[in-house]
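As you look at this complex, bear in mind that one protein chain is not there, while each of the others sits in place.
Entry: chain A
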Amino acid sequence: MPPPNTPEEGALATASSEPSSPEPAPVPLTAPNSPSAIGFAEFKYIFITKLDYQAIEYVGEVDDTLLCPVCRTPFISPITTPCGHTFCRECIDRALETQSTCPIDRQRIRKTRDYHLCPLIIKEQLDRLMVKCPNKGCNHQCPREHLEGHYKRRCDFTLVQCTGPDCVKPITRRVARKRLGGCMHDEVDCRHCGDKVCSMELDSHYDNDCMGRVAVCSDCRQVMPNPSMTRHKHEDCPKVDAPCKWHSAGCRVFKRRELVKKHEAEGCSFEVISRMLQQQAEDRKRLDEMARHVARCEERHARREARRAARAQAHATAHGTNNNNDHRSIEATHSAAHSAEPSSDGDGDVGGSTEDYVLAQFERLESELEILRQQSRDMDARQSHIILQHAAHFSDQIAEIGSKVGVVNMHLSWLMSLQRQSRSSTAAAAIAGAAASVASGSSSGARPGSSDGSGWRYSGDDRRYSEGGRPESLHRL
């Protein structure tokens, strides 16, 4: 990124070494015989991060007319378009990559070729804007034109390369200036406590952690480890001026701590007020908490209502097709129970949700039970239907078997009668032969004749049947 308009150091810039300076005639690097030891050492440091002009903070309000309409920061190396609008060089370059028109009035602009120099009066205004040094820890403020020089050459907090020959980690210039030579990331022994400390952090170790180094309080002459000194001065030292414990309530007493302690012990008149204020603050905190709690409860309630409504709707749609009247009535009782319930459950997230859960489970089980009932009913009907079908089949077969048994029965009786007939005819022939040989028309012969008469009747029936049915029944058998 090019530095802003004429980022020139003031008269102090002895060793002008800006690598990316737009000035056409950079001052040649200082001759090796002229600089002091410090100057040479500083020149040697290679700074690592470039100054980011878009990120720097300006002191006070910057006039809107000096802001680039694209990036909304005060112009950085501004240019002016043929249509008279001014932008940062970088911003207009970016904008023209997607659309080759002026972002403000959409006139055609060619990249670079159509850029005009920005009026010097604008540059001057920009140069005079006061800015803060972007380095953490540095409170330096200067006109923007001097920032580059401050950042690159003088600011103690600029990150530079470590002085170690092979080390590439950054250190601040302040650290680099203090110890020349040797890597600042090596661990060294603290001379007071013997702890291993990174040499860069040695100073802060002495001030904050080292318990081996002692110091004497300048006010009360007490001796203590160095890191405890700050706390001692702030909280304990009886010779240091301190405010009364109740100063927040308005007590103006501000004198040596030992006197303040005495004042407090005697009873500060602001104590009562202060305690009241504290009480009030606590009350307010409690009230806030309660208000939050109420809000939470209301929100939960609303959510629950919404869930319930959604569930009721879902049920209604699910059972709308079912046309199951008693099921509906169950649903109705459920919803009645629900609408009666919210008044009883007032608070408690857990209670509400478990109750909801149980109710939901109950409803689910209820509907499942209903489904099962329905299924068993269906199953029953299907079973009885199957049984009926089978039974019909069986009864058909039984009827057929019955008829066949009848046929067999008839055949049997026919055969029996046939046999009987043939036997009786032979008997009759024998009798007839006997009668013919003994006597005819006697009354004693009438009894066998009557018994034979029945046999005749049989055979007559049989013959009548056999004449038409015998071939068929024989065929059937």
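Note that in this section a contact is a pair of C-beta atoms (placed from the backbone, for glycine too) under 8 Å apart; a residue touches a chain by one contact, two chains touch by 3 or more; residues count from 1.
One rule holds for everything that comes next: contacts and distances are computed from a predicted model.
This complex has a chain not shown, and the name its UniProt record holds, of "Ubiquitin-conjugating enzyme/RWD-like protein", "Small ribosomal subunit protein uS2m", "Ribonuclease H2 subunit B" or "GPI transamidase component GPI16", is "Ubiquitin-conjugating enzyme/RWD-like protein". Here the missing chain is touched by one residue of A:54, A:141 or A:367, and it is A:54.
By the touch rule set out above, chain A reaches the unshown chain at residues 54-55, 69-73, 91, 94-95, 97-99, 103-104, 106.
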